[in-house]
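Only one protein chain is missing from this complex, and each of the others stays in its spot.
Chain naming follows the written order as A, B and C, and within any one chain the residues start at number 1.
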């Protein structure tokens, strides 16, 4: 069974969730990973998109299997830490209704060498898409809603 | 000979330099590349480092062959735009004295699909390191200064 | 002696809409696999036939394959196609 230590990360002695319900403060994430020994920092932001192929999207509502999502994020972070021990990593995924243009996920990685910071960010977003139990429902201008997914057949990437 | 249009980019009708002398506003860079059609944004920050192998670095002073540096940045941006036409890209490189922990360069790229945003950021920083005529002199706690470079034999990556 | 086991099934997002509920208790014979549990849900639960034949399933909050054996007290989560990120 999953034990409680896997549900959240501790930050300066306080339990912090990877899942948040408010606007993600990307600057704070970047600051948390930065220090004088890490010369390269990479921030990835996934934002709610309303492109020409997306139709009249107004917002996306994210929901999760919260406990498992926290646990999978913790696993991904632990795997990254094992593979890239010099890299500092922070991430947050937003739940609830996210308007077009706002971030649903932000990942910050900093490392002594820039290649590692890029690699960690890509690893984390790629793993998130295929492992973390989060779902999204699109709200459209015409009042319709529809479930969307990361699968190749879907319009999302 | 280099013509003046290559020295700078135009932003809302105003000529803007890739080279700046103040703190880089990374949030502004990210905002300039973001729009509703671009779901993935990547920000790279190269910061002045004082790691265990770097010695007692206090600050780094960057200088440039300004006109050629602006021109090379413009070339890199144009090459990125040709190779990744859907990607929006902004960058700034700081000159003058930059204290440890502050950014010497920031690159922001946003794209409909995240892979392209990552690829563009890496392309731009990799090309910058090998093409743009910028130099740095390290100021150390003991009062010494020394020139550093991006070459493999140097301690920098 | 009772040879049956009970697993707790969870349904999320679109799957919760399809079956009209977020969880249920499922009785299975000992030695049943995840595949057996999915088959039972699809055949016995109202709306269950509208679930895919091979949904993503997590057992005790870990992704599992369909041939995994389930045990008494397990939690089986039926996960629609993921959309995080």
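To be clear about the criterion, contacts are C-beta pairs under 8 Å (C-beta built on N, C-alpha and C of every residue); 3 or more make two chains touch, one makes a residue touch a chain.
None of the values given here were measured: they were computed from a predicted structure.
Across the complete structure, the visible chains that the omitted chain touches are B. Check B:29, B:64 or B:87 against the missing chain and you find that the one touching it is B:64. Within the complete assembly, residues 1-2, 46, 62-65, 67-69, 71, 93, 104-105, 125, 128-137, 147-151, 154, 156 of subunit B touch the chain that is not shown.
In this section, only the chains that are shown with their structure count from here on.
Located most centrally within the structure is A, per distance between chain CA means and the overall CA mean.
Separating the CA-averaged centres of subunit A and subunit C is a span of 27 Å. Per-chain Cα centroids separate subunit B from subunit C by 51 Å. One simple way to say how far apart two chains are is to compare their mean CA positions; for subunit A and subunit B this gives 25 Å.
Within subunit A, the positions touching two or more other chains are listed as 46, 125.
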